[in-house]
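Comments concern the structure below.
With one protein chain removed, the remaining protein chains of the complex are shown where they sit.
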Amino acid sequence: MTLASSLQALSITLTHCAKTWPDGSRALEPLNLEVRAGETLALLGPSGCGKTTLLRMICGLEKTDAGGTIRFGSDDVTRTAPEARGVGVVFQGYALFPNMNVAQNIGYGLKIRGVDSVTRHRRVTEMLELVELEALAERRIDQLSGGQRQRVALARAIAIEPRVLLLDEPLTALDARLRQQLRVDLSALLKKLGITCVIVTHDQEEAMMLGDRVAVMSAGRLEQLGNPEMLYRQPASNFVADFLGTLCHLRGGPVKHHHGVDSLTFRPHEVQLQAPGHGLAASIRARFYLGSHVRFELVLDDGQPFTALAGPDAPWQPGDSVSITLNQTHAA
Amino acid sequence: MGRRAWLIIAIPAVTLFIAFWLLPMAKLAGLGAATPQGMDVSAYWLVLTQPRYWQSLANTVGLSLAATLATLAIALPVSRFLARHPAFPGRRVLMSLLIFPLAFPGVVVGFLVILATGRQGVLNTLAKAISGEPMVLAYGMAGLFIGYLYFLLPRTIGVLMAAVEGIDKHWLEAAQTLGASPWRRFVDIELPALTSALTAAGAMCFATAMGAFGTVFTLGTKIDVLPITIYDEFTNYANIPVAAALSVVLGLATWAALYIANTLASRSAQRR
Partner (left out) sequence: MTHSRFDTRLGLTITLVVTAFLIGPVLLSVTAGLTKNYFVGLSSGLTLDWVTQVWDLYADTIWRSYGVALATLATTTLIGVPAAWVLTLFPGRLSRLLEELLTLPVAVPGLATALALIVSWGSVGWLRSSVLFIVIGHVLFTLPFMVRAVRAGMQGADLVVLDEAAATLGASRRQRFFDIIVPAARSGIVTGALTVVTLSIGEFNLTWLLHTPLTKTLPVGLADSYASMRLEVASAYTLVFLLMLLPLMVGLQWFAARTTRTGSITLGAST
């Protein structure tokens, strides 16, 4: 039996879960959330928005305020200790045990469960293959690269055949280039395992790449929940729109004159630049050539700044005057 | 290198150290090689071969080891409690009370032990009231052991507290989500992370206990430990070569223990 087929997929249901710290401050407003069986849900938000607290509540490392319940499938785990919840957790910074080597780290959860050493060895080998670290079984933790540590942490979490998998900023500790690659790898691995998974991240691109659905959080509240495309195209609030990519705002007389509305909200790629003439007049302040496209920083005549993206052949230079039109794909 | 010129200002400290410690110590070590009156071998040979000195050395080592182990065993739960509860009412007061005895010299510690467990001590009064039997610990090895605990505990609690605070909380949480019980987390994760701090604190305790003089001096000069033997040889028998040889042996032992402690402490600090 392969590991992928032995993992079950359970839904996670949070009902009326809130978190108040002992000093009375609210980390999390009462919240209902269902993570569907087998899906990957990304919790996205700025630091301090409560996303890590929410994850720690699912692990059991934080208790919910009275009245909240957490269920895995039909099993109410609200009062179950973290040791007994059967959750696989990848911690931010990975929290690998420095006094154990790679294989010992991965096998630790099995050892705790009293799994005999033969089975344990087989399972650890299987895990090492899964994350492609067969050659490093005996390595000490401080001899591993960041990417290797991330994979060991993942293998350690999966080895216990958890009921749900929880990842706290799994790629934040890595440098940008490696992060890109591991996002693709991690996405493929999660699909292969088919396990229910919650990922906490502050990086919108990561959330959109890894999450089947994304929950955007702000100030202890769930702002919006939906698949990446829906969130981007139909953001429920300015906060969501702004957090998923850049959002520009313009207002005032010329806007009213050309578009018939008091204010405009749009994304940089929705702006079309033309030679001066019809449309809102603006001038180029700065030009950044970025290979696949050119990014322009512009101002309206009255000084309001905004950003526009154009193809790599866009000819305008700082100081040029242009007129803009909008090619909007979503409702502002 | 403009920096070199700064070296000149360290000269007073270095001179004082050489004139009043290094050279005198060298002289003391040399004296230990002399032959005591009425003997035909050097004092070093004497202190290493005569059972009288051996016994004294064995007593000191045994008592210091026992006090060290007891101190670590008691200080560890205290340090863990204080490190894991950074904010409870009265914590500052409690910490101050635990730290205050750091400043007590050995003589005072000895006196406090007498007040608690001596002939007129509370322990004796209580024992007499309860069982009718007197209970006096102060003037022997038991009293000395209590005295050692008294001055070692405040020194150790602070060191271990810092080490417990240095443990990455995520390690413990990771172990917990993997199913480890509190006891397993303590044994598998916490103790290994504390090993070097415990060893360092232990070596420090051992060295401090080995060299303790004031405490024994107050409790009674009949307790046979090395510092008292040295003092006796020097003042009562004027046997300077033997006193010198014993001092050098004792000094080397405590220095070695402390050297190990410092090396381990800096190593564990680097790993963090």
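When the chains are written out, they are named A and B in that same order, and each has its own residue count from 1.
In this section, contacts are C-beta pairs under 8 Å (C-beta built on N, C-alpha and C of every residue); 3 or more make two chains touch, one makes a residue touch a chain.
Not measured: the values here are computed from a predicted model.
Among B:Met39, B:Val108, B:Ala127 or B:Met141, the one in contact with the hidden chain is B:Val108. From the options B:Ala33, B:Leu48 or B:Val78, the residue with contact to the chain not on display is B:Val78. Contacts to the hidden chain, counted on chain B, fall at residues 2-3, 5-7, 9-10, 12-14, 16-17, 20-25, 27-28, 31, 74-75, 77-78, 80-82, 84-85, 94-116, 120, 122, 149-151, 153-155, 157-159, 161-162, 165, 169, 172-173, 176, 182, 185, 207-215, 217-218, 227, 230-231, 234, 240, 243-244, 247-248, 250-251, 254-255, 258-259.
What we mean here is this: only the chains that are shown with their structure count from here on.
In whole angstrom, the spacing between the mean C-alpha positions of chain A and chain B is 53.
For chain B in complex with chain A, the residues that touch the partner chain are 168, 170-171, 173-181, 184, 188-189, 192-193, 271. Within the complex formed with chain B, the residues of chain A that make contact are 59-61, 82-89, 91-93, 95-99, 108-109, 112-113, 156-157, 160.
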